[in-house]
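Only a single protein chain was left out; the remaining protein chains are all shown in position.
So, chain A:
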């Protein structure tokens, strides 16, 4: 009896500790009233500020607040200031749905922003459609988010390209720019993002006349990849496609280079983190290419202005999530300014009709499936720093 009680107490204390460590910062929100009261327009932020993918949510919200602050400082949208109402969905789909209900039926926001990940974004889309509130995500890249092949989610938009586009472009890049005719794939089997990229890469690479020599898989959280890499080493191939997140990719690249594998590594936007350099080390990060939303060495003035402003405001180099968040904020303000009236339907219409929107992550039109038509960047690393960036697509 005593032992049982002690175990339970221990378990409870452990949970409490976990809860406390995942807690993190966010702006408190207001409540009540309608979307447009006097001189302010309410916009909702529903992001992952704590929990498993808190880094994405926080980075996105940093970008969004910076964009909204800039807009308000410049006089707002059509003379009205934008007011952010922000909630933390704890990286949980059910919580995201509950908070979406709160934003759309209690706080009555005009537009919703976030969540950052595809799964959580998909969870709030039915709520948005039901209440007629347009929602925008800057980083929900799964293929079927806004269009599942037959129906368009009426009120859902995104401003990032989808996963299969990344795989396709990288296959083209491998075949045309690197002259590769054979490739090895190493993917994360526990991750739909990784699998989606790998599938798209395979299809396009074979279309280009290339062959996939072998396909290896790991599971997120693995740290020793020598078995996979030794198996690969004995084969002949031109490039390695590694669609995964930086935490494993960094280790894989390091261990591969240690084993003497010199073939180029190709990846997706999951590589975009300073942690990649920390894990792999500068000397291992040569001949590494990845597709991304934006590059800090892009000489476009929009990009350079953003980087400069971000450094001043936050004191750090912006990541792709910061840039995407910033574009979400600007995109929402742009749509509100073009809307015929301040209602969800009018803003939804304005978003769907977007043409030539200029953002940090590229200039785009919105297509009929609510996906942006935009270019992609292929970034090359030399000694761990971005050395080349090329617009493709």
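Quick note on the criterion: a residue touches a chain if its C-beta (ideal position, glycine included) is under 8 Å from a C-beta of that chain, and two chains touch if they have at least 3 such contacts; residues count from 1.
Throughout what follows, contacts and distances are computed from a predicted model.
Note on the omitted subunit: UniProt lists it as "Branched-chain amino acid ABC transporter permease", one of the names in "Membrane protein", "Zn-ribbon domain-containing OB-fold protein", "Branched-chain amino acid ABC transporter permease" or "Inositol 2-dehydrogenase". Of the candidate positions A:102, A:172 or A:374, contact with the unshown chain belongs to A:102.
The omitted chain makes contact with just one of the residues A:60, A:166, A:191 or A:322: A:191. Across A:77, A:110 or A:123, the single residue that touches the chain missing here is A:123.
Within the full complex, the residue among A:62, A:88, A:216 or A:248 touching the omitted chain is A:88. Touching the omitted chain from chain A are residues 3-5, 7-9, 11-20, 22-29, 31, 49-50, 52, 86-88, 92-94, 97-99, 101-102, 104-106, 118-120, 122-123, 125-127, 130-131, 142, 144, 148, 189-192, 195.
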